[in-house]
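Structure, as structure tokens:
This part shows chain A:
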Amino acid sequence: MELANIFKYLYQSLANSGLPQVWVDIIALVAAGLIVFGVLAVIALFLVWWERKVSAHIQQRFGPMRTGWHGVLQTIADAIKLIQKEDITPTNVDRPVFYWAPIIAFVAAFLAYIAIPFGKGLIVSDLNIGILFIIAITTFTIISLLMAGWGSNNKYALLGGMRSAAQVVSYEVPMVVSILPIILFAGTLSMVEIVEAQAKIYQWFIFRVPFGPIAFIIYIIAGTAETNRTPFDLPEAEQELVAGFNVEYSGMKFAMFFLAEFVNMFTVCAIATTLFLGGWQGPFLPSWVWFLGKTLVLVFLLMWFRWTYPRLRVDQLMEFSWKFLVPLSFANLIIAGFMKHSKWFNW
Partner candidate 1 sequence: MDHTELTKYILEKFPGKIELLDTGKAEPFFKISADFLLDFCRSIHSDEKLFIDFLCNIGAVDTGKKFEVVYSVASVKNHIRFDFKLEQEYEGAEIDSIQEIWAGANWHEREVWELYGINIRNHGNLTRFLLPDDWNQGFPMRKNWDAPDFVRMPEQ
Partner candidate 2 sequence: MTASKALRTEEFLVNMGPHHPSTHGVCRFLLTMDGEVVIKAVPYIGYLHRALEKICENRTYPQCLPVLDRFEYCTSMSCEYAFCLAVEKLAGIQAPERAEYLRIIMVELNRIASHLIWFGTTALDLGAITPFLYGFREREDILDLFEMTCGQRLTYNYIRIGGVSRDIPSQFIPKAKEFIDKFPSKIDDYVKLLNENPIWVVRNRNVGILPPELALSYGVSGPVLRGSGVKFDLRKDDPYSIYDRFEFDIPTGKYGDCYDRYLVRMAEMLQSTRIVKQALEQLPEGDIKAKVSPQFKPPKGEVYSRIENSRGEMGIYIQSPGDSKKPLRVKMRGGSYNHLQVMPEIVKGGKIADLVAVMASMDIIMPEVDR
């Protein structure tokens, strides 16, 4: 049941069909891109539904029930409805900025998956700087949020955009620094090799005491902040900024932001799975099932956070990052470096 074999077989038959190699590669890339896109779109829609269900059951409700079995068609209905909605461009907006913001958010959210291994051999392109690429790409989201906030010509949106800019910039630092020990130990930037470095369960980076769990916690906190979710959902704090940066967006553009948010959440969890939880490594089941399962557990954790905690204030958010997370992550890095080079602690 390894999906990779199927793809390999398809690729082989394509290569044997007599087309020039260039065309084969192009077709394969496009197909891979489309498959990733499709899978992610389905995952994002599923996540929206799942989030509503999780929140409902935490709150002793049912959540969507009347659209399909237990509301499984709910998010599809939402998407179809959003497509039908009128696409308003308010009069005073900065048109190009306003127009491109959701598209950038959407594209940036999906681009990261080029370098994430979904399973054994299931990767669009095994970049040798994979992790660097992913971190660079995920930062793109912030540009789109800033554009949305600026372009909307709305004070709430502007405040939301500014908040998200400040927030993501300050949480990017601990996030990257918390990843560094992993790279240090794995000795590579390639995602596939990082996964392969965690073949046994005790080799998962989360279990490499003491630096592993700390790095994992820092990463999850920073990741929550990156994806603008409670308790760090300041850019779209409903009770303060109405809807934050996307206050002026309607219809399809809003749907793009909405989907991008959930894809980002999945991205953060997928990276965490790859870096800390051994990626697709696991016995018995096919590798992609392991990957999905681990990622969804992390997603569930993020949802659980969201439906439990109140929101931080903007200055406290900054303080928490700069005064606590950044020093902690650097200390963690030093510990990891020390461990790496001491002979009596070699994994």
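On how the list was made: all candidates are chains of the complex that A comes from, given by their letters.
Here is the rule we go by: contacts are C-beta pairs under 8 Å (C-beta built on N, C-alpha and C of every residue); 3 or more make two chains touch, one makes a residue touch a chain; residues count from 1.
Everything numeric here is computed off the predicted structure, so don't read it as measured data.
Between chain A and the candidates 1 or 2, touch in this complex occurs only with 2. For chain A in complex with candidate 2, the touching residues are 55, 58-61, 155-156, 159, 162-163, 230-231, 233, 237-242, 307-316.
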